[in-house]
Structures are given as C-alpha cells and as structure tokens.
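Take a look at this one; I'll ask things after.
The chains shown are only part of the set, and none of them has been moved.
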C-alpha cells in the first residue's frame, strides 16, 4: 500500500543547508497543515534531516498537494500511505466486536486511528534507519500519549520529538500569530480560509471537534460545525432500511433493503455506512470526557458508520451470545475501551483482551435489520443460524422444554439468603429496641 | 396514600360459598384484567379469602371500575394504592443515579416497578394478617422472581401462590379460550376490544411489549404498537429544548427553554418529561435480552422520560465526577442493573450498592441543556458549581497550571512496561528463529 517516496528536489536540499542531518533523521507525522509544516521546517533548523510521513486514514485531504508542500519545505522524502483498509479491518473491527465505548459514550474514533498511524510512522523510521520520529500533538492531550506509546511499544529504541512539549518550541510559538509569522518567513503556505474557532481532527471513522469556543462546556456547538453528518432537522423524511450481516462479530455485508444496494468488503461497507448514516444525521455526540493525563475536556464527535455498527453489533451479539459469557466479555470490553482511549493499543494487556474478545465472537453470526432515520438507528429485527434464542422455550403459548414448577424451587433457593438476612436484621432491630 | 378499602358486597360473599377462607386469606396483586380476575375467582374456589391489591404505578387504568369488578367477583376487600410518587423517588431515582442499563440497553422499567408493587402487596398482607399473597405472573418470566424475592425478603414467612406455575391451574387454562370460558361461566366481564397479538405491561416509566407475534425476533414491531411515544416520522419538526437541574444525581427541576414551563416535584417533573419525550418519539428500543431464568426473550420497550434522564445524568455525572470514582461507580452500576433486573432490589447486596452509588452522587450537581427531537436526545451544554472541569487547565491557548514537559515523563514511564514486553518478545522470537 506504500507509495514510492519522492526524493526532495534540489532546491529544498540546498535550502536545508549545512546544518542538515547533523542530528540524524527524523520521520515526521505530517498532516499538510500549518502546524506540522512549521514543525518540518523547525526540525530542519534544529539540524535534523526530515522525512515526512502522511497517512491516508480517510480524512479529506489533497494528498498530492501535501506531498509537494513537504518536498518544497525541504523534506528529504515523503511517504504517503493509504492505511484506510488496515484502519477498518485491524482497528475498527476489533472495536466493533468489543462494542467499545469510552465512558459510556465515545466510540473512540481518534483513539483507534492513532496507533494505526503511529505504526506506519515507526515502520518508515525502521526502513529508513531513522533514529527519531516527531509529531505535532499538543502537550495536554491524549494523542501524544497514543502516538508515543505505540512508537515505544513497537520500537523501544526510537526517540520521539514532540515539539509542543519543548520549551524552545512552544515558547517561540505561544500563539497562532507567531506560527503565521514563521510560516511567512520560511515560505510555508499559509491557509487562505479563516480558521474555525475550534480545532477538528478527521479520519474515516469520525471527526472530533474541540478547543476554541468549545472549551466552554456550556456553549452549544454552532450550526455548521458538523461536516460528516447532515442536520437531522433537514435530513430525509424517509428512512433507509439496512440489513447488516455479521460473521465472527464483524460486518461482512450490508444490504439496503430499499434499493438493493450491497457492499461486502470491509472498506466499501464502512464507507457506505458512513454515507447512509451521514445522510440521516446519525452519530453526533457532545460530551465531557476524562483525558488520560488527568483533566476533563469537552469534545464533540460525529461517528456515522460507527454508530450504526455499534447498535447492530450489540443486537446480534445479544442474540447469539450466552448471557454469562456476555457479562464477562462486557467487563473485558470496558477495560479494552479504556486502554484504547489511553493509547495502549499495542500493549500486552490490549493484545490479550483482543484475543479474548475475539474468542467470544466465534458464534456472533447473523443479520440485523435496522432503520436509519433522523439521527437515530432503530433495530427492527434479527436472525441467526447460531442464535441461542429459542422461540419455543420462551413462548407464552407453548410450554416447550420447560417445567414452570421448577421456577418455584429456583425462586425459593434464591430467596434463602434474603430470608436469612431479614432474620438477622430483625434480630438486630429487636435487640436495639430492647 | 392508601385508600380505605371497600368491603365486598353481600352478593359476592354469598357467591364465595361455604368453602371460603378455609385456607386462609390471600392478598392478590390484581390488575383488573382477565387473568387476575380469573385468578381471583379461582382462588376463592380453592378455599381462600381474597383481598385484591391494585397498585396505581402510573398505568392507564380505570381504577374505580377495577375496584367494583374485584368486589363483584368476591374480593373481601380491595386496596387501591397510588404508589407513583414512591415509584419515582425510591425506585426510579436510584436507577437514574446509577445510569442503570441492563445489557447495555434496557432501562429496567418493569424491573423497577415490581419491587415497588410487591412491597405494597406485602404490607397489606401484614396489615391484614394474611398468610398468602398471589400474583398472575407467568412461570417463564422475570416478574414472578421479582415479585416473590421482594415478598420473601420483606416477609420471610409469607406464602406465595403463583397459579401460573401450578399444574392444576395452568393445565386447566392452557390457552386464552379456556380463560374466556371460565370468565363467562363465573360472571367475569370479558374484554370487548379484540386482544392485541402481543402482551403489554405499563407503568409510569415505560411500556413493555412482548409475546405473541413479537416472539419471532425477526418480526418488525407493527405500526400502532407504541402507546407512550409518537412515531418520530410524524413527531414535531421543531425540538423542545430543556434544562434539567440535578442535585445529588437526581433531577430537581426541569425548565422548557421554549415556553418557560418548569416542573420541580419528582412526580410532576417525571410526568412532564414523559410528555415531552413522548411527543418527540424518544425512548423506543427493540431488543433480545437474557432472562434470569436462563432463556433469551425479545422485548420492545418505550421509556420516554427515562431515556432523557439517562442521557442527562450521564452528562452531568461525567462533568462533576472524578474519572477514577466514575470507573468504580460504573462497575457498581453494572452489577446494580443486573440485580434489579433479576429481582434483587430488596437484598443486602442491592442495598449496599445503592448506598455506595448514592455516596458517589454527592457532587453530581448542575444543569444540563438538551434538545429533544425526532426520537433523539441531544446534549447541548452543561454547567455546575461542583464541576471538576477546569477550562484554563484544558485550554489549548493558555498553559494554566500545567507543565507540558511533565507529559514526557508520564509517557516514558508508561512506556517502560511496553518496552520490556517488546524486549522479551524479541528475545523469544530470536530464539525461535535460531
């Protein structure tokens, strides 16, 4: 999937000057934006040879323009890697299997992307023999942790350069104005559209919005903020009805009951669900969450396909999985979500959890029918060849293989403990009364 | 809240005949419907004196008609007790504090009502010196367990009569037809409207629909099934925006931002939220769940107010509660939801959990602003005098009391374990390669 990297042109090599590479090579997680462009130039100033690494993880981006920009700014090489497929299959699917939800609400869109990108970054560093990697994540956030834990876990010897945590960098650029000045001075193209009063991060799974005016948790998200989903107020007045087929807890086919459209490969299926969910305004949340570094932050997320899949998987899992296995798996998934959020995707414990959760999904097979409408996903029905649902057993009209009298014994034995507790409480109460 | 019971008229006493009361008195959880009316008469046939107990827990019901009916059928007394307020304050509120959700989806509307009703039933039995209580719950369901565990926990000596588990009863009434015949024979009024092809159970918090055509989990809920919420397709095109104020994790005031309407007492507030949510089609789910007796069943629920409160409480709790306290509390609440579902409301462990969860709510104070629209609840913002959110600390523009360099150490130490694991894995891999 890795495209052949371009050599930087001579101009940039000239510009990088005499100091270049005295500190070795750094692979920079490059986004094409103002921040990482400035960092690219600044790293060169510091004496590093810079290789730019840009992962295509589904964000809207002109990748070729970014490539040219990086080369123009003096990158020795530029890697642009399409990791969308890996992102869906190796990161989103395990999260779907887990029903992973951080703090009951967040579907982990950014948290799942970071280890995927950082893995690519480290691989390039290893291939290029670079001793360093660098990223543009801030010093207060989760992403720095997610990036770096992945790097260290996969390549303990790597050195990470995080300019936003280095006083020589962040004191030089206390605000956007200083970055703009630096950009102008170093020929870094400056964004022409005015900056939104918040920051956003996009990938195939979601967009997150935070900072700026959103930092006041009382402020409502302004109209026009959302990019991936339509406003439910103006979304279509008729639902789309879908059937999603699962195998081993993973969606393998989506059918639109209305027009018969189907999608079967992981990436196509996910993109299609994004389209449908986006069209109906599904997947918006506004939350205050707890960052790993210990502060509360406010985030607004839209996760269209992820939201549909969360509902659908919950349903097919409940239909096919034993009650007690489910309870254990639910506990594991809670831990899994926390670990993913905190950046421990590549860790022994997260690996262990993925294996356990994966094992629990063996019989999670079947089809869920659902309706997508006005910001909501409605489960309509489900069927499965591996279901533990037994229509005869549960029926109110048929006795099935069930003896009602057994329930009497069941209840009586379950009440034993409660009766004993009551007996003791009464004794205590009586004694206190005396 | 207990209304003075009416004596049964002489006619019924005459009808109850010579055998009456030779087996003692039974207090029957009476609903006014066909089943419990037949049970009332049948119990008399068996030689019991029957007192009817009908809890008003918010269901739509003509209570006076039910009273007359019971007396006409030979009940010695009829108690009609309005437990709505207790239901909200003593049962629903703790569930809101817990964010109680059974198997990730069910808000426990029936499970919360049962111990409230059963408690009333037992109290009447104790007041009346009755040795028995009876109910019309089936032998395959959860309600029998919830009823009886409550009865035994509060009054270990009580004897429970569950006709649907007694062969002499259920073999006599294998289907609805036999019940109808019995009703006709014994002067029990027969429902004039045709029966829905499913059964439903209603209380202030929700309506549940199950059985009949819903037993096939693939069958979509038919249009017209829902009684408590409007179809989102035809619900209003403009949202209602509400502000819900919490103290100790419990809603104490609701304000409709649109028209300025406010509600402050528990019951009024809950009823109002039911209205608003119902109007916008909020709170419908269709799930397959695991019953305590070990079978999977399909249930459709609508929980309008409960759904709004679930979202609102999640939000204010996340805003005010420490991250690690929240994680512990989340684990407790999972257990709590399971216990409530299984009927253990009145148990030492559930009592313990309620106290722990209650303790966790001390600082859960503040106001959540939200929009109710087309089947969905959208959080818009929140504020609190007890929030742990620190706008300065989290700001991307202000450093606040935070040293970015600390994050480097934090990440490095957190990576230590991962590096060691990698080191060992490499060693193992090398050995295997040799």
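Each chain carries a letter (A and B) given by its place in the written order, and its residues are counted from 1.
Simple rule for what comes next: a contact is a pair of C-beta atoms (placed from the backbone, for glycine too) under 8 Å apart; a residue touches a chain by one contact, two chains touch by 3 or more.
The structure presented is a predicted model; accordingly, all values stated were derived computationally and were not measured.
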item	value
Entire complex copy count, 2 subunits given	4
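Operating definition for what follows: only the chains that are shown with their structure count from here on.
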item	value
Centre distance in Å when chain A and chain B are each reduced to the mean of their C-alpha atoms	33
Residues on chain B engaged by chain A in the complex (per definition of touch)	99, 103-105, 138-140, 144-145, 148-149, 152-156, 162, 164-167, 170, 175, 199, 211-212, 215-221, 232-233, 237, 239, 284-291, 293-298, 314-315, 318-319, 323, 326-327, 330-331, 334, 338, 344, 346-348, 369, 373-376, 378-383, 387-391, 393-397, 402, 404-405, 407-408, 410-412, 414-415, 417-419, 421-423
